[in-house]
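Showing just some of the chains, left in place.
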Amino acid sequence: MIQPMAHIGRPELRTMPGAAPAKFQVDSLSFFYGKTQALKDITFQIPEKRITAIIGPSGCGKTTLLRVFNRMYDLVPDARAKGSVVLDGEDILTTTKLLLLRQKVGMVFQRPSPFPMSIRDNVAFAPRLLGWKSTKISEIVQQSLERAALWDEVSDRLDAPATSLSGGQQQRLVIARCLAVSPDVILMDEPCSALDPVATLKIEDLMVQLAHDYTIVIVTHNMQQAARVSDFTAFMLMNTDHRYGELIEFAPTADLFNQPQDSRTEAYITGRFG
Amino acid sequence: MTRNAWRRFSSGTALTVMYALTGLALVPLGLVLWFAASKGLPAVLHPEFFFNSERPTGFPGGGVSNAIVGTGIMVGMASLAAIPVGVLSGIYLAEYGVSRWASWVRLASDVLVGAPSIALGLFAYAVIVVPQQHFSALSASLALAILMLPVVIRTTESAVVLIPRGLRESGLALGLPRWRVSLQLILPAAAPGVITGTLLAVARAAGETAPVLFTGFGNPIFSLDPTQAMASLPLVVFRDALTPYKDLQQVAWGAALVLVVMVLIINLGSRWVLRRQIRLAGQL
Amino acid sequence: MPRLTFEKELASLRESLVRMGTLVESQIEAALDALRRRDGGAAEKVRTQDQYLNELLKQIREQVFMVISTQQPVARDLRHLMGIQYIATELERMGDYAVRIARMTGTLVGLPDRPLRAEFGIMGELAIGQVHDILEALIEENELHAREVAGRDNEIDRLYHRVFEELVAEIGTGKIDSDDALRSVTLLLVAHNLERIADRVTNVAEDIVFLETGQVVELG
Amino acid sequence: MRRSVAASVDKVAGPPAAFPKPPDRYRTFTALVSWAAPASLILIVAVLILQARPAITRFGLNFLIGTEWNPVTLNFGALPAIFGTVVTSAIAIAIALPVGIAVAVVLAEPGARGIRAAMGIGIELLAAIPSVVYGIWALYVLAPWALLHLEIPITEHLGFIGFLSGPPGQSSLFTASLVLAIMILPTLTAVSRDVIRAVPRGLRESTVALGATWWETVWHVILPAARAGIFGATILAVGRALAETIAVTMVIGNRFEIPHSIFSPAYTLASVIANEFNEATGDIYPAALVELGLVLILVTLTVNVVALLLVRSAQARVTI
C-alpha cells in the first residue's frame, strides 16, 4: 500500500509502545497483600510524556498497580512487591530514596483533597517544607496554577480558603500542588469520579495539555474517559481461578478500542463482559 | 378501620409516645439546672464567695477561692501530663490505626474511660500518697491525668481520622516525610477537634470528686503547694452538702452552680467549635 | 452478556439492508425487463421504486447515526454499524444504475424494435446473481463467500468488453442510420451501467470483509 | 525427608520478603507514647492487687460471699456491697433502657433542627454535669420527692410484694437507682443514637419508599439493624452505673447489709470506699477497701470490654 504523505491526524496516537521512550519499565511485577496475591507478572512499559490509562473491572488491581509507581503501598502493612519497576534507571521497588521518588512521581486522588489552608498555601506547602527560597516559591505558585489552568480563576483570591473552590477547581488545585514540586510523572487515581461531567471534561483537557511536559498515568473506571484522553491503554482483569490481577492487553488507545487483540478486551470494551 | 388507616394510627401513636419519653428524659436536666441556679445563686451573689477561702460553720463570709484555685492547679498539672501524651497517642491511633497494637491501645483507652474513678483515686493514693505519707495535689493530678488521658486520646483520634485519608496521602505523595505530614498538615487541620476534646477532658476532670477524695483530700486553707493537700470544688460540694449546717449547704450549692456553669460553657462552646470542624472536614 | 438494545438495533439494521438488497435485485431485473419489452411504463415504475431505496438509505443512515450517538459502540460493534452504512450507500448507487438503465428504455421506445443482444440478459443475470450472493454473504457473515463473489467480476467485465467492441464495430461499419446509432450508443451505456453495478458488488465485498475482520482490503 | 523438601520449596514460591523500607521513626516514637494508656491500666490493676494483698490472703474467696463488714473485729465480707452495686445498676438500666431507646430513635431522625436539635444538646449536657452535682440535687430534691410520690404510694399498694415493702426512706436503694438511671441515660442514648444513625440512610428511605409507616420503618428495619449496637450501648451503660460513686454515695443510705426491700438503705462497692477509706487505719481494713476497689474495677473492665466489642462489631456490620 502506498504511503503518499505524512500520516494524518495524531501520529503519536498510532505509535507502537516502544516508539516513545519508556518512563517506567515494569518487569514481571507481582504484588501481595500479606499472603494474597493481588497482581501477577505484569510486564509493560509506560511511555514518556504520554497519557497511559489503566482500565478494567473493579477488583482487577488497577489502583494497586498505580500505587506501586510512587510506593504509596508502603502505607499498607504487609504489602510487598516482586519483580522490578525501573524509573530513570533506578528500581523503585528497592529504592530507599522514598521522598525523592514521591517528589518525582506526583499523585492525584479520587476525591479532591485540598489542604485546609489558602489556595496559595496549598501550592506553596511542599516547596516551603522542602526549604525552597520564598521568592522562588511565589513564582512557583503562579506557574503551577497556570499550568493547572486555574490561575485565571483564582489569581484574584489566592488567600481564600481552598475549600471555597468547587470540586473541579479543587481537583485542579491538587494538580497544581503536585506540579509545584516539579514532578516528571503524575499518577491519577480516578481523578474525575467525584466530579460532574463538566468538571470532568475540564480535567480531561488539562491532562491532554499536561502530557506535553509530563508522563501521566491514569486509572479509570470509565472506559470512555480512557478512550477520550489517553494515548495508550492497559486493560487488566482479575484471573478468575487465582483471583489476582493480570495485564491482558496494552496497546495504543486507538488500536485497543478499534481492534483489540484479546477477545476478553473486546468483550469488556463492547460491554459484553461477565 | 382499614388496614392502612390502622397502620397510620399505630405509627402516629408510637411517634407521640416516643417524643413524650424524650421530653421526660429532659426533665431531670431542667430540674438540676433550676435547683443549682436557685439554690446556688444566693451564695454566688456574695462577692466574697469567689475571694475568700472556706470557713467552718458559723463563720460567715466563707468562700471557695481556695477550691477554685486548687481545682485549677490540679487540673492544670493533670493537663500538662495528659494532653501531650494523649494527643500523640491519638495521632498514633489515627495514623497507624490498623495495626494490632493500635487496637489494643484503643481498647485500653475505651476501657479506661469506663474505669471507676474511685479506683483511680486508690491507685494515686497507693503510688504517691503512701510513699509521701501525706495527701497532695500532685497525687490528685496523677489520678485526674489518667482520667483525662483516654478522653484526649479518643477525641484526638476521631478528630484526626475525620481528616480524609486523601489529605494524608496527598501530603506523602508530595514527597514530604511522614512526621511533617502528620504534625504540620494533619494535626493543624484537626486542631479544633483536638482542642475540643481536651477541653471536654478538662471539664470532666474538674468535676470529678471520687479521685480527689483521698489524694487531694481537701484543704480549707488557701494553698499553692502541689506537694500538700489542696481543696477542690467538687470536694467542697460533696463534703458540705452532707453536713447538717445550712450555711455549709449553701456553700455547697454555690460551688455546684460554679461547676455547672463551667461545664455548660465548655460543652456548649466546644460543641460550636466541633461543628465548625466537622463542616470544615466535610469540605476536605 | 448480550446488550439487548444494541443487538436489537443491529438486527433491525441488517434487516433493512437485506430489504434494500432485495429491492436492488428486483430493480435491476425490472429495468432490464422494461428495456427488453420496451415498456415505458415499467421503466417509469423503476424510477418510482428508486425512491424507496433512497428512503431506505436515509433511514439506515439515520438509524446508524442514532445508534452510534446513543449506544457508544466501539470495536466490532462500531465496525458493524459503519460497514452496514457503507454497504447501504453502495446498494443505493446500484439502484441508481438500475434507474439509469431503465431510463434508457425511454430512448429506445422511439427507435426501431430489434431483438436485444443475448449478452444483456446474461450480464443482467450475472449482476443480479452477484448482488444476491453478496447479500447472502452478508447475512451469513461469511467473509470468504464475499471474497469469492467479488472475484466473479471478470465474467461481466468480459461480456461488457465484448458488447462494447461489437457495438463499436457495428457503428464503425458506417452503414447505420441515426436511429441505430442512438440505439447502439444507448445500449452501450446500458452495458456500461451493468458493469458498474458489478463493480459496486466488489465494494460491498470489501465492506463485508471490513465489517467481519476489521481489515481494509482491495478486491478490485 | 521428602516432605520437608517440598515444604521448603513451597516457602520459596510464596510471597517474597518485604523490601527493606526506610525506618519510620515517627511511628516508633508515637507508638512508644501510646503505651501510656494500656500501661496505666495494667499498672492500676497491679497496684491495686498489691495493695489488697493482705485482705486477699486473709479472706480468700470468702471476701466475696461474706456479709459482715466489721472494722472492729477486722472481719470483712463484700457481698452486701456487691449486691447493692448490682441491684442499683439493674434497676437503673431497667428504667433507663426504654426511655433511652425512645430518645435515641427520636434524636437519630434525619435533619436535626429546632426542638429536636435542642433536645439532643440537652441530653448530652446531662452527661456533662458532674456527678457531685447530681448527688446534691438527688439528696435535696429527688430523694424527698421520690419518697413522697413514688415510694410511699408503691409501698402502700404493692407492699405485699417482698422487695417492694416498706418502710420507705429518703435514702434508699431505689433513690440511688433513680439517680443512676438519669446519669446513664445520656451514655445509653448517645451510643444508641450513633448506632442508629450509622444505619445507612438508604435503608430508611427504601423502607419509606416501599410504603412503610414511620413506626414500621423504625420497628422492622432500623432497630433490628441497630440491635447489636444498642445491646452494646446498654452494657456500656451498665458499666457506667457500676462505676458511679459520688452521687450514689450521697443518697443510698450507706447501710452495710443486704436490704429486704428496694426502699431500704444499702451500700455499693464504690460508696463504701468513698465513705470509709479516709478513716481506715491499720493493715487489713484499707486492704479490704482496696480489694473492694479491685473487685469493682475488674467487673467494670470486663463489662466494658464486652460492651465495646459488641458496639464495634455492630457498627462495622451496620455500615457495610
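When the chains are written out, they are named A, B, C and D in that same order, and each has its own residue count from 1.
Here, contacts are C-beta pairs under 8 Å (C-beta built on N, C-alpha and C of every residue); 3 or more make two chains touch, one makes a residue touch a chain.
From a predicted model like this one, the values you see are computed outputs, not experimental measurements.
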Subunit formula of the full entry, expressed with the displayed chain labels: A x2, B x1, C x2, D x1
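What we mean here is this: only the chains that are shown with their structure count from here on.
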Chain with minimal offset from the mean of all protein Cα atoms: A
Intercentroid distance (Cα basis), subunit D paired with subunit B, Å: 17
Centre distance in Å when subunit A and subunit C are each reduced to the mean of their C-alpha atoms: 52
Intercentroid distance (Cα basis), subunit D paired with subunit C, Å: 91
Two or more partner chains touched - positions in subunit D: none
Numbers and ranges of subunit B residues touching at least 2 other chains: 177
Subunit B residues touching subunit D - in the complex, by the definition given at the top: 7-8, 10-11, 13-15, 17-19, 21-26, 28-29, 31-32, 35-36, 39, 85-86, 88-89, 91-93, 95-96, 101-102, 104-105, 107-112, 114-120, 122-123, 125-127, 146, 149-150, 153, 177-179, 182, 200, 203-204, 206-210, 213-214, 217, 234, 237-238, 241-242, 249, 252-253, 256, 259-260, 263-264, 266-268, 271
Touch list for subunit B against partner subunit A, complex: 98-99, 164, 166-167, 169-177, 180, 184-185, 188-189, 280, 283-284
Contacting residues of subunit A [partner subunit C, same complex]: 224, 227, 257-260, 266, 269-274
